[in-house]
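Of the protein chains in this complex, one is absent; all others appear in place.
Labels run A and B following the written order; every chain starts at residue 1.
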Amino acid sequence: MPPDAPRVALFVTCLVDLFRPSVGFAAVKLLEDAGCRVEVPEAQTCCGQPAYNSGDKADARALARQVIAAFKGYDYVVAPSGSCGGMIIKHYPELFETGTAEQAAAQELAARTHELVSFLTRVMGVGKVEAQFPARATYHDSCSGLRELGVRDEPRQLLASVAGLSLREMTDSEVCCGFGGTFCVKYPGISDKMLEKKLKHVQATGADTLIAGDLGCLMNMAGKLKRQGSSVKARHVAEVLAGDYLTPPIAEAE
Amino acid sequence: MSARETMFTRIRARLPAGTAAQRAAAVDERLARHARNLVPARGAGDEAHRIGVFTAMMEAVGGTVETLDDVNDVPHAVAAYLRRGNLPAHVRRGVDPLLARLPWHRGGAIEVAEGRAEESDRASVTRAFAGVAESGTIIQISGPENPTTLNFLPEAHIVLLEASQLFGSYEEVWTKLRAAMGEGNMPRTVNMISGPSRTADIEQTIVRPAHGPKNMHVIIVRGS
Partner (left out) sequence: MDMSGAAFPDNVSRALADGKLQYAMTETGPRFIQKRAKAREALPEFDQLRDQARDIKDHVLANLDVYLERYEARVRASGGQVHWAETPDEARAAILGICSKVNARLVTKGKSMISEEIDLNQHLAENGITPVETDLGEYIIQLRNERPSHIIAPAVHLTRDQVEADFRKAHTHLDPNRDLTEIPSLVEEARAVLRQKYLAADVGVTGANFLIAETGTSIIVTNEGNGDLTQNLPRVHIVLASIEKIVPTLEDASTILRILARSATGQDFSNYTTLSTGPRRAGDLDGPDEYHVVILDNGRVNVLGTEFQDMLRCIRCGACLNHCPVYNAIGGHAYGWVYPGPIGAVVTPALIGIENAAHLPNASTFCGRCEEVCPMRIPIPRMLRHWREKEFERHLQPAAMRWGLGLWAWVARRPALYRRATALAARILANQGHGAGRLASVPFASGWTQNRDLPAPQGKTFHQLWKERRR
């Protein structure tokens, strides 16, 4: 790695850390291929969004402080998640009082934090990937990535360069899948209805692979697909772009 | 304390203290200036453009439009419209001077009654105060010249719109209205009408009419 390679700290996200590290490794590969030096600060756990969205600002603030401290000094912070990315970029500054040093620190972190795919395209200028991933795929736009961070064209642009991958758009790709963090367990009936609609659109494309940029959405959709007995495979966009077709799809085994 | 007094006290308590005077000044300034905000470009253009935009929009919602060059041809056009719609040769109008001056005998045996709409009236004729191209809208002002009930009770509403009063945007209507009525004054009713009556309240299916007129026919007269 050349000495002036950007120092990127990977924000792993709690879901990737616990459930699917392969997403994290795919992200590392993509970042290194783009010429970044990747480090993984040890003191990271959770971005604090569950607390924030439950109205617990105190815990959210405490976790934000922890993240701000752990990620000091890196050129960039990159997360394979629009949801965690959005939390840091859009909401961390809102947690602290205007004009305070803490808010300044939050804004400083927010300014160098990115969701993975938009970082590769917008900051590192990556236009295509050298990956093979044979699949008939469709793409779900996770809400935070789309509406908080404007991530829409970038994943499609990079997926278009993956050898063997064809992408067909589903109806209502930008409609919520029903995950919503604790929403899916607080209101399982509504969540299930939203999921049903989403998966109907997925299946209508004839795709064998469902791709998205947020593991929460993917676990929600994959869990239901398996319960329905569907053969559609769910994958994180990082894994597809990194050409990792060996790791079993989400909710499937070796 | 009356409800009025308590409400105002509570509202003021929630606004920045000590600012009453300058806020009142800011409000009065805005009201007096009544400045235009962003006016969309859609309706702007010459008369032909405005007529074109207006016509397209009115026709898109089921209204009909015809354009004449001579206002004296209006009675003939009205009579023809009634015949096409299988309506009796009878219309109700107000005491609008332009409508009164028209050579109604040129409409054949058409009966023209004056006044507000009666239950039995099946067609009315009004003269528009103005038209607005940007949304295909007719402006009617209440009063004996064009009583408001003429806009709503009969099943066919025929409107005479002078092309010179067909503006691009709503803002031009307000300028004309203020000139006619004086600053801050309004008639009892200003109707902005953009097509025949309709509803989509049952299964989102559009049905005409709902409670107002089933048909709206606009006769634009150029060069008036």
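Following the convention adopted for this analysis, a residue touches a chain if its C-beta (ideal position, glycine included) is under 8 Å from a C-beta of that chain, and two chains touch if they have at least 3 such contacts.
Note that the structure is predicted; figures quoted are calculated from it, not measured.
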item	value
Residues of subunit B in contact with the chain not shown	2-4, 6-8, 10-12, 14-15, 20, 23-24, 26-28, 30-31, 34-38, 40-42, 57, 61, 94, 115-117, 119, 134-137, 142-144, 147-149, 151-153, 169-171, 174, 177, 184-205, 207, 209-213
Touch list for subunit A against the chain that is not drawn	12, 14, 16-22, 24-25, 40, 42-46, 48, 50-57, 59, 62-63, 66, 143-144, 147-148, 175-176, 178-195, 197, 219-220, 222-224, 226-227, 247-248, 250-254
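Methods note: only the chains that are shown with their structure count from here on.
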item	value
For subunit A paired with subunit B, centre-to-centre distance based on mean C-alpha positions, whole Å	53
